[in-house]
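With one protein chain withheld, the remaining protein chains of the complex are depicted in position.
And now, subunit A:
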Amino acid sequence: MSYKRKDLLGTIDLSTDEILYFLDAAKEFKNLNLQDIKKIDYLRGKTTINAFYENSTRTRTSFEIAAKRLGADTINFSSSNSSVNKGETLIDTMNNMAAMKSDIIVLRHPSSGAAKLASKHTDASIVNAGDGMNEHPSQALLDLFTLREFGKSLDSNTTVAIVGDIARSRVARSDAWAMNTLGMNVKIFAPTMMMPKNAEVFNAHICKNMEEACEGSDVIIMLRIQLERGDGDVSFPSSREYSKFFGLNKKRIALANKNAIVLHPGPINRGVELNSDVADGEHSVILNQVESGVAMRMAILNTLIKNRG
């Protein structure tokens, strides 16, 4: 079984086989990334565009490195220095990119559903690099890859706690959908105003506090608190209080299972959702995630190029 679709838009409709296919494919590229010469020509003559309508460092760089290591020509553009500022619509921008014979457009956008909209209206393959609060599938796949690398089975024997701003997190959604499909045990926890109404759709155990979230977990995925958001919603009273009641520290990690690992999609708010002693501590696999991210993105780009025939 492989992955046969034109785009990668989310994990919500991925099958177990499709998820595992990407994890296996990434392994090959992970090995390549450990070599002295980290480049192959699988994508020579192909063009990928990173269209980023939101700020990003690691995701954009990760996709760029991935494309370049595969030999593709890759172009970056951000909404701040593009025709988006002249009022061009998303569909028009995507079609213009496709008209320049781009093969893949990696799209990061603040609107949920933007990747789906783009895929419907353009011939280029779309990789969703995060759309609003909806999905961030490559992050979920690299999370799963990391879990596997650290010996966690991707089935009901592994318990994962996802903690933080569940309501607004595209990482939480992509992780939860994929983990549901694999049959893993998922727990979620957030301060009430960051938990969506009808959170039962995540098919996860909803915890009452951090202690319950940590207890018995093999994996703890901490989400970034979006301090920069100014959308008028009542959030939490202070970073100090957040850290006290909802942050991950050594004491709480001690409640988790032996060999538990801590993930975070980055960038970290140090001292808020993660104390530095955890972020830099023995349980943290955050930099491994970043490392695996390149391999996963190489697997995704390579697969979609192959699918274009």
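Assume a contact is a pair of C-beta atoms (placed from the backbone, for glycine too) under 8 Å apart; a residue touches a chain by one contact, two chains touch by 3 or more; residues count from 1.
Operating definition for what follows: contacts and distances are computed from a predicted model.
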Practice problem: Tell me the UniProt name of the left-out chain, picking from "Dihydroorotase", "(Fe-S)-binding protein", "Indolepyruvate oxidoreductase subunit IorB" or "DegT/DnrJ/EryC1/StrS aminotransferase". | Solution: "Dihydroorotase"
Quiz item: Considering the whole complex, which of A:69, A:108 or A:170 touches the chain not shown?
Solution: A:170
Quiz item: In the full complex, which of A:33, A:56 or A:111 touches the chain missing from this view?
Solution: A:111
Self-check item: Hidden-chain contact residue, picked from the options A:55, A:89 or A:238
Solution: A:89
Practice problem: List the residues of subunit A that touch the chain left out of this view. | Solution: 12, 89-91, 109, 111-114, 116-117, 120-121, 131-135, 167-168, 170, 173, 196-202, 231-233
